[in-house]
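Data block below; observations after.
All protein chains of the complex are present and in place, except for one that has been dropped.
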Amino acid sequence: MKDNQKKIIFLIQCEDRKGILSATSTWFFQRSYNIVHCQQHTDNIEGRYFMRIELDMLDLKTTRKELEEDFGLFAKEYNLTWECHYSDYNARVAIMVSKTSHCLYDLIARKNEGDLKCDISLIISNHPDLEIIANQFRIPFYYLPVTAETKAEQEAKVMTLLRRFDIDLVVLARYMQILSSDFTSQWHGKIINIHHGFLPAFQGANPYRQAYERGVKMIGATAHYASEELDQGPIIDQDVVRVNHELSPNGLRDVGKDVERRVLAKAVQAHLESRIIMYKNRTIVFDVER
Amino acid sequence: MKDNQKKIIFLIQCEDRKGILSATSTWFFQRSYNIVHCQQHTDNIEGRYFMRIELDMLDLKTTRKELEEDFGLFAKEYNLTWECHYSDYNARVAIMVSKTSHCLYDLIARKNEGDLKCDISLIISNHPDLEIIANQFRIPFYYLPVTAETKAEQEAKVMTLLRRFDIDLVVLARYMQILSSDFTSQWHGKIINIHHGFLPAFQGANPYRQAYERGVKMIGATAHYASEELDQGPIIDQDVVRVNHELSPNGLRDVGKDVERRVLAKAVQAHLESRIIMYKNRTIVFDVER
Amino acid sequence: MKDNQKKIIFLIQCEDRKGILSATSTWFFQRSYNIVHCQQHTDNIEGRYFMRIELDMLDLKTTRKELEEDFGLFAKEYNLTWECHYSDYNARVAIMVSKTSHCLYDLIARKNEGDLKCDISLIISNHPDLEIIANQFRIPFYYLPVTAETKAEQEAKVMTLLRRFDIDLVVLARYMQILSSDFTSQWHGKIINIHHGFLPAFQGANPYRQAYERGVKMIGATAHYASEELDQGPIIDQDVVRVNHELSPNGLRDVGKDVERRVLAKAVQAHLESRIIMYKNRTIVFDVER
Partner (left out) sequence: MKDNQKKIIFLIQCEDRKGILSATSTWFFQRSYNIVHCQQHTDNIEGRYFMRIELDMLDLKTTRKELEEDFGLFAKEYNLTWECHYSDYNARVAIMVSKTSHCLYDLIARKNEGDLKCDISLIISNHPDLEIIANQFRIPFYYLPVTAETKAEQEAKVMTLLRRFDIDLVVLARYMQILSSDFTSQWHGKIINIHHGFLPAFQGANPYRQAYERGVKMIGATAHYASEELDQGPIIDQDVVRVNHELSPNGLRDVGKDVERRVLAKAVQAHLESRIIMYKNRTIVFDVER
């Protein structure tokens, strides 16, 4: 029942200038590609142009390598920064967790239902608690405890695993450790974190306690790419839920779990569907036709 | 971390009249009960009064039976309709499904995370597809196929199972069969169904197709108690999500799954927490302090 | 502080086929137009392609008439259905009301604050009640009462006024009369109505009473183009608000006013900003960069 049309997706950005759309669409048209969907954004403050193009993969008459080399020449001429993705490729995802299971369950369930097109290749945790879920779904689980002293060593092990499993995307599904800036910069744009607060409010620890004490009337969650500064990376998605005086910090936390799940899943889906372009500390997240 | 205070919950309704609150609260006070939480609603159109009272179970100095008999006398005097629940009792839940797994996964995950206080005692389906999920979580699974000819017979088998497993609540988690009015009346107020549309719009089959054709800008889901008339039972919860022209009927269906999950889980939780009073075709759903 | 860049906006639709985007963007590029923003939608079910193009008006080196004639030739070749709008033109709007003022106030306030770029040229009502508001804002007010017998005659007077005032758009801001199909077909795509219910639920009269009786947990409002069949025209926008058992039909009505205001204003704004394309009974509503 899913839309089975396979697609080639180009994500493009460049300085804004006249004629980019005409040149690009004509480039594809001349090679007999049908542009299934084309979305653009111009950031007038930054003078920057962003484009996402979906092609029908049936129109691909060359190898993927040839297409990319060919487009590379065009991109050079117009000074485009670009990526090319293929919808028939299943990204390999590693999920990092601590003790809380709600986001992990949700991501696995969505993957199994076909809503997240990826392989969940491994689960890494600094606690052993969630191994039982990994086993249930027969996903490799690595327990790598961490202390202040062993942090560098543990991260090295994590990165070795990520390479060994050929991971494309790391999802921090309530992993309650701060990654070193060395880690985040090596995996720039490839780590999605869920923060259980409405950033930039309530950064850091215990956001639900902070929210209770401030007496807020809504709580939220924020999915963002991890960056060197904690909770400062480019935001992908946010959502909130209305709360009232009846909720204690624990009550807020329970109610917040639903928002965390939803926001993280939406962000991971957008990444897997090649719908996000990052520029400086902001994201352009394109919707898609379904 | 969960609030461990055990509670006794009274759900009360009666004709509206002066002094009910005073009489009831005094009744409990005289027996040294601390009223932890008390909520009321007066329906001025129906002239009907509704009350939910939470007591601290530590104040219970008699047997549960004695409490109920004692309150029964008071209730008779004031002509109250009432139920009494105990928060340390885990309701026994049967989930009925067809082929779609998203609500089933979600209910199991929430139960495992402690958000739904119940036992999921069995899963019944008219298709064999989801047995694998039941096995994963070691929940008994019964495959009871149904045709127009075998409907009565199949329902008899279902009801036998519900009795054998001592079921308190049946959740139709996208069970794509219409239950007979015989079934729904025997289980009145004990079957929660998720309808994948914003009732009363789009009743019946293929609501997402209907929504597409009408060109709506939001789609929704409705959790309600099953009643004799299809999609007409008392609504417990509803929610919607914004959609646009980019979504085909299949796209609407994919987007709608999230709302269905959320709405069904919220309705089941409200039922399990003894927060719902039904009157005619409407529900009073009380919030709780957490 | 408002973005002062003047724009030319093309709304285009045609049968879907390869190369439309390339041909169109190249047509404008060859005439030295900067495409400020370009949005597309392909309805794969209908096989139909929709496009909205924003040009910088500073690039206009011909008269508007010449541009349109020139583009008309191109459109003919590609069999495009199209409209051309200029952002420096203030549409002339007539508002029709009965006795309820909340939408009227809201539209006038938004116009005065610069959020609705239009002239509110006249107000027509079948009741005299709101003349005071018209006077306050010095807007011509016409009181045209209507009965079953005088309906045709009254509508003729209304249409005469619309012509005399050179009206581009009629907004039914809680005008509690059903327009004849003669009227709606003459003004096809130029009448926006606010329905105080979440269509297609609760069509017809007294939707808040209907909502109360059905015991819904959300109420909504729907803005749509008026069509020959009551409440069946293409939907432009919808929104909802959560309600509970505490609201009587009057309470629902009071709470609903806010949604009505918001939805109607959003729909009128989308129309005035030339962001809506109608096809059959559906609308494509494009967002804009601001």
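Letters A, B and C mark the chains as written, and numbering starts fresh at 1 in each.
Going forward, contacts are C-beta pairs under 8 Å (C-beta built on N, C-alpha and C of every residue); 3 or more make two chains touch, one makes a residue touch a chain.
Since this is a predicted model, take the numbers as computed values, not measurements.
Q: The chain left out touches which of the shown chains?
A: The chain that is not shown touches these displayed chains: A, B, C.
Q: Of the residues C:Asn34, C:Thr81 or C:Ser101, which one touches the chain left out of the display?
A: Of these options, the touching residue for the absent chain is C:Ser101.
Q: Touching the left-out chain: which of B:Ser22, B:Thr63 or B:Asn79?
A: Touching the chain that is not displayed is residue B:Ser22.
Q: Which parts of chain A face the unshown chain closely enough to count as touching?
A: Missing-chain contacts on chain A: residues 41, 43-45, 198-202, 213-218, 220, 234-240, 244-246, 248, 281-285.
Q: Name, in rising order, the residues on chain C that touch the hidden chain in the full complex.
A: Given the touch definition above, chain C has residues 1-3, 101-102, 105-106, 109, 112-113, 115, 136-137, 244, 246-248, 250-251, 254-255, 257-258, 262, 287-290 touching the missing chain.
Q: Quickly run down the residues of chain B that touch the omitted chain.
A: Chain B touches the missing chain through residues 18-19, 21-23, 25-26, 28-29, 32, 34-42, 44, 242, 289.
Quick note on the criterion: only the chains that are shown with their structure count from here on.
Q: Quote the value, from 0 to 180 degrees and to the nearest 5, of the angle by which the CA atoms of chain B must be rotated to coincide with those of chain C.
A: Superposing chain B on chain C takes a rotation of 180 degrees, nearest 5.
Q: Over half of the interface residue numbers used by both chain A and chain B, so same, or under half, so different?
A: same
Q: Averaged over CA atoms, how far is the centre of chain A from the centre of chain B? Could you give it in whole Å?
A: The answer is 35 Å.
Q: Please compute the C-alpha centroid of chain B, do the same for chain C, then give the distance between them in whole Å.
A: The mean C-alpha positions of chain B and chain C differ by 41 Å.
Q: Scan chain B for residues touching two or more other chains and write them down.
A: Residues 244, 246, 248.
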